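Okay, handing you the structure first.
Left out: one protein chain. Kept in place: all the others.
Which chain is which? They are A and B, in the order written, and residues in each are numbered from 1.
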Amino acid sequence: MEELGFKGRKMAGIIGYGVYIPLYRIKTEDIANVWGRDVDVVKSGLLINEKSVPCIDEDTVTMGIEASLNAIKRADINPEEIGAIYSGSETPAYAVKPNISIISNAIGMGPRHLGADVEFACKAGTAALQMIMGLVSSNIVKYGLAIGADTGEYYAENIGDQSSSAGSAAFILGNNPKEIVAEIKETLSFTSDVPDFWRRPQARYPTHAEKFTAEPAYFKHTITATKLIMEKAGIKPSEVDHVVFHTPNGKFPLKVAKTLGFTKEQMKAGFVVDKIGNTYSAASLIGLASVLDVAEPGENIILTSFGSGAGSDAFYIKVTDAIKEKRDMAKTTKYYIDRKKYIDYATYCKYTNKIE
Amino acid sequence: MKVKNQMKANIIGAGSTTFSEHWHYGLREMISQACSSALKSANIGLKELDSVFVANCFAGTINGQNNINALCSDELGLQNCTAIGGGDAAGAYAIVQAANAIMSNQSKIALVLGVEKMSDMPITDITKIISEVTEQEYEASTGATLASLYAMITLKHMKMYGTTEKQLGMVSIKNHLNAAENEIAQFKFKIMMEDIAKSPMVADPIRLLHSAAPSDGCCALVMCNEEIAGKYKDKAQIAGTGIGADFMAVHEREDITAFNSVSSASKAAFAQAAQAGIKIQDISFAEVHDSFSIGEIISIEDIGFAKKGSGGKFIEEGNADLNGKLPINPSGGLKGCGHPFAATGIRQAIEVFYQLNNKAGKRQVKSPEYALTENISGTGATAVINIYKR
Partner (left out) sequence: MKKIYFFEKSIFSPLKMHKSNIVMAWRKIKRGNYIIGSKCKECSAFFFPSKRRCAKCESNELEDYRFRGKGEIYAHSAIHYPPEGFEKQVPYSVAIVKLDEGPKIISQIVDSGHLEIGMKVESCIRKVYVDGEKGIIHYGIKFRAV
């Protein structure tokens, strides 16, 4: 059933946003060399130079807290006023006990709030965003917080480990036009049952259906959802200022862009995967934050995420004048990308608990 | 508080197991060994004892055995047994409790022992258990170990007073040298400055050879009142006692290089000892709590043997050596003997008993008259100081 849009309801918009990327990085060649892979082939295939690594004492809870605190700084509100919190991740701290109860307590939201953890592979963060949109635009809550966070994990011997990384992004939505820095004007989702990437409960790492995940999964859903949102918004690719896609690697989103008629220029502001890797549920949201850090008032953004299993959430966003005064109130995405310390493969294994 | 002379408490016998990894002995075997040895040295039978005081720190956690006084009563076949806690100061606390019982005439002859069995568990578990003597909620829970707390105290002492690695090393070297002449000591080998520098880092800047090792051991004393002690040639009398305390968590202390528990305890002990005309300059030697090398240096300062900050110099000038002005830890201390937590305080008293009665063999201090023992818990949360005369 198609979603009905905002007729008769308040517009939900972004009033604050923040990201967190761990300090540590490992270069693509430092992983590739251990497994005897041709570094040039890997780099040109993935378009990833290095990826972020969480320290041994970081997880989606700690990263979710950091991103949320940055979002609260930009939103400039009392955290107790946040009425709902949803956290999307495929690597939550517990299998049973939600990230949000720990995060909401740590950031000072108090006990009166709605919330739960959300899962839909790499689109769990944008799914959380849609849930918050619903609660805020129907005025059930005044402010809502959506988080996307992951400490991407993979079998050490699999090529997937070259790209899976860690990061988080948090977005606070409100419905007061005076506070909104970016209006979320339209949203839709396109979902179907595709077993392209999954993890059974007892398995430690997920399984990837390799080439099958490209055309019938990532490309089909991302392209379809993007076409539909532009139709809904009534705009052509050339009228879009910034476009952000989910980044399982660097190549796929660029290919989607080309197929749909977007240029590299339109992709540039939100394209960070080459420097931090695939942060799973945080990926497209960190891309969005990166755009908001530089976007001019009046510019528009198309954001389409992708989660294996499979589905895409698409958003049509318009930046307001208020963005200029808010964006420097907390650390920028660039700050976190540029803040780095390289580690070797052994330390990487130690930090990601690959050593039993 | 003035007490009549015949009410003072005395040590008339001592016995001990060796300090070692006693794989084959449990708590019971060590208790029996030390006690029969102590009774033999005092030439009395079990039936003549009217009370037992047993000090223990970790039997509940490491050996799963709480109610340690019940175990002791059971093993020795004696009725009146009290357990004393207090971290690694439990030994000295037990001596004070026995002395109080004797001085108030509730006891005529008491057995005082400290027992600890620490080799039953792997090192990381022991490291976690040892941090039970530090503050749990705000210190140990962060992953800070006892060694790391002493390490930060060492770092600060070096920064504030210029204490050097060399001075820290000299403490360990001296104590190993003394321990080589002590039958019960675990580490009867000499070490050199290079050995210390090469030993693994425990918590920067404390290395393995700056640290006393947890050990297994049981030490026992026979204590009695003045009347009974009069019949003995070998004895040591407690002339003064002081108990002090400080903030348990190191970070709550204004100056982390000062053990206020030690300075308070020292003041109180010397106030009592003054009644027997004893002043700090009269002390012939001291057994202090060197769980880490810096512990000995700070103890020397805070007891009052040297000015604050000059403990390192005191060591470097050789004053603490066996033939120095004021021998410190002639037994080898915690570093040389090993540190079965609750037994240490008793071991210190045993050393005093031997030294004051010229029974310390090759490590005998020349003509000692008055002695001092200082037993600390954890990072100096509490301190118990006893002053002895012959």
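Here are some notes:
We adopt the following convention: a residue touches a chain if its C-beta (ideal position, glycine included) is under 8 Å from a C-beta of that chain, and two chains touch if they have at least 3 such contacts.
Everything numeric here is computed off the predicted structure, so don't read it as measured data.
Considering the whole complex, the residue from B:229, B:249 or B:350 that touches the absent chain is B:249.
From the set A:11, A:39 or A:106, the residue in touch with the chain omitted from the display is A:106, counting the whole complex. Interface note for the absent chain: among A:55, A:116, A:214 or A:329, the touching residue is A:55. Where chain B meets the missing chain, the touching residues are 61, 64, 121, 123-125, 127-129, 131, 137-145, 147-149, 151-153, 155-156, 159, 200-206, 249-252, 256. If you put the missing chain back, the residues of chain A touching it would be 23, 55-59, 61-62, 65-66, 93-94, 102, 105-106, 108, 341, 350, 353, 355.
In this text, only the chains that are shown with their structure count from here on.
Note on chain placement: the centre of chain A and the centre of chain B lie 60 Å apart, centres being C-alpha means.
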